[in-house]
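All protein chains but one are shown at their positions in the complex.
Labels run A and B following the written order; every chain starts at residue 1.
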């Protein structure tokens, strides 16, 4: 983390002034008359709130006219919170510039790929390359840092909000000019750019830098390397917006960590491996996908990814919801107990703060139908009751603070690869990399195997098993890393259409999996997408979907074969050994229901034990303190109770469990052992 | 109606010069050589046509160059019609400005929400705030009024055509400036606007009027109050276009009523409660929805809504079709007898004129595949035969003119509420307010209960039963009105997600149904949208769809309970009594098939008797003359004959029915009693 060792912001494992598990949410008192504020503080106290995020959307109130500031109301809010013992996560309000900014700078409105110029009136939209925006955002950040940088209530800076959503790219001329500067820095010469982008294809050779523009909408498919670089550029432009403010805050308010709230799986345009290197502490927003019948698996994946972004260190769940959100097609409310299970699953997976959007439901605006800690129905509601109960539970979990999760497997996750594969004109629209990852993840979730996520170039040596369900783009460095992992005794499983292209979206020489051919000892001679809804039968009574491949064995052995479809009689799943390590290749799409046929032997070989007697829907994760104490989180998603084999003490009730404990339906128990 | 009492335009219940039920249609002789005109007049006489609409799309022919007029051909058309005894509904042609207008004023082309500038070349598109359009439309209207205002053939002015279709909003800068003036008039101060719109949410506070623009497309959801006000403004801008022309006509051609053709259910952007206050007589266009297997129910709903807009007075069916239209995906032709059933259903529901689009099918242009009174196949066709038959039938119905329909129930209908609910980010995309209304309406249609529609603030005291299937937006005034209705002994039924917001789309304090909580004696603690295709079981073997709610009883009793789903065991339908009145709340979506379980007891309690022996598909409506005579319309939509218990005289055959009459399959009979 940036400047981390310099500033030792996290030396006690947590935020300055926060002694317990963080609990609270976004607080927007500016939407309410001041007489409501006192009630807020009273109810926060009742609920056990100890941390709130404020000021995130307040630029227009704080700077009503350019350079003219009004901090009075915010002073009163912070004083009130301070008096009530609630710590402050203070926002820089740069996600929504005031109306005067747009009036002065209409050209800063972002331009979409098809040329549409977006209007203001919502949030999070601004050309990230705008110098006018840079100047204005530094000005307000500076003023905030000066005024509140020493305030004893302030524990954290919350820069902007959900960078990258709803818009992460701008195709205006200012962006184009900035993109050219970025390209000059990346490539040095136009010859290098022409080579990397393969501009000889379709006659796109550039002879002057000024000829290079954004990859705006054309008549048909645009150059994929051009688009991939524009995605990288856009990510980095927004990182630049963040670090510009962060540096102001570090300078003017040293000692207070700076973060911004990620959306680990909900904002595909941000490469969070790059972002996590810049924040002082990782914070994440997560919302269930209502249409996902097993949304708790998506939550766990998101939390594990966030912990991985944090390098295993504690992180902040900056936003989740007490019940329904308002922006999905059908916004299902959480049922009794679900919010607690969600919250404690995040905690079990490494979060040391559980915050919500938002404290009090808004009466007006675009999100008034979003649930809140204090819902429209008020303090006598089911939701506020469960919030209060959760606050009490978290208040008993100080011991867990700072403890770490230990994973038995890693899954490769690379935003650049997903960006590349998401471009158009790929072999099959059905082959969706994130869904591939989800299937592998869900298999292990159901097997109670804890997982980290890792970039393909990360140190993998600590993991008995590494899965690469969808590694379309692999650089030479990544391949070397994976090879070394297997050589070192690791067990690698690779999914279909992996190792196809390099960092320029150029096909690796040597077939469809040129990058990993030697490692896997199998060559993909041809990819064989299936028709819509198509299936292929494999040995072992398995079904593959979406995809098959024509494999040539170069030394790998056949594990499963295709029994029908375009590759009938050919290998479908292969394995090669390399010293104590193995590399397994899966050339079709296997859903979590059947993936065990491939993964079980790998887990066994890797020494990862799976308790097959446990019901699949009992979520089981542990955190480990430095002193060796283990905190076992048992979250029962089923409608029937489960008997868990466990020795230890119930952290909440103090009850001692010798050998077995009952986890009631829909409940969570936490054991110390 | 505007100036109605001044001008007494309708003192005889009908248009000047029109002595019978109006019959005819749009007549566009300018599309044909003059030699065809004589044949037209001859065939009109054969068919019994007595009223035609002309000149609606003739601006380019009447004013070929700015300020240069050519009325010769129109003089000849009108003389011809006058000679044939056909009355004229004379259009102001302002729905399509001539090509020279667009050449001079390209900036008047409307701008869509995403910035797209529409081209000319179709119809009905123009920035409604344009001063250039205002000037040009007043000029042509003035010339028409001067030339034809005293012509003895002219019975009606037909201003423009179908205001609001296809485009009702314009996002150009001229519109933005006009919107600001409208907002100043509505709010007086920016403080009031900021409060009403809740601009504190997402940092949108305005400090200068010039900072306020249209709610054009932004990166994500725009301020809903901003959008709702823009919908109101756009409706009123078009009303302004109408009244500008109407006032010219009233001044220069006194004594001739002025109308414009509404589309009661087909143009959601116009608030016709406001429009109906401005026209001298209500006129409506209706077309069947081919994909609706029971399109006759949609027709009846539309006709009842139109009559309600007319305050119960007679109205004009300005357009419907002899057979298929041409703009739906699959344009089903009407089958023999269907056109007569449609026409007489409109008449039964209060129309005193039955007109068609159009007299003679066009050979050219966008609507040549739209049916006409005189189809491509000519005068020897089935369609023209049925038209002639209908003309004869209508010619025998003078007695019905001016008689009124008496409704036993009212259904609340509020365009502003629909606009608000139609905005994005509502709890469920499946909860469609107009479909909700249709289900309640269809239940009563099948029960032969005649229905009016009413604005929530209208006088409801005359109705034994009032239904509010979808009243998302209710003002304090509306709630007071409904409360007084129930207190006065009325029986009110309220559908789910009602009373949620006020006129600013702001959530009423006190839960999800804050506005009606006291009236219903039930509080909606949380709304519980169901997954796609989801259902919930209720007591009484019923199924709800789309939606459930978590209800807290504040005094109401439980009528039906949820047996499964997210509200298992809680109340689904409740009732409270208040004096002699009752208020029933239905918290889920019940289709017409099962709504009887809720509505039947209410009807019974309200003294509305339902004849359960009648087949559901025998449409039965009555009109009542001032002298007490009742005209019973029996429209048999079934393929088998029906025996109807009736005493009276068949208005068409003169036959006397004592106790019973047979209504043949697919036929209509009208009885006087």
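Keep in mind that, in the parts below, a contact is a pair of C-beta atoms (placed from the backbone, for glycine too) under 8 Å apart; a residue touches a chain by one contact, two chains touch by 3 or more.
These numbers were taken from a predicted model, which means no experiment stands behind them.
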Given B:38, B:99 or B:532, the one touching the chain that is not displayed: B:99
Hidden partner chain, touching residue among A:392, A:429, A:476 or A:665: A:429
Residue, one of A:396, A:550 or A:600, that touches the chain absent here: A:550
Residue ranges of subunit A at the interface with the undisplayed chain: 114-115, 197-208, 210-226, 425-430, 504-507, 509-512, 514, 523-532, 550, 552, 566
Chain not shown, touching residues in subunit B: 28, 30-31, 57-61, 64-65, 93, 95-100, 102-103, 110, 116-125, 165-167, 290-291, 323-324, 326-327, 329-333, 335, 361-369, 375-378, 381-383
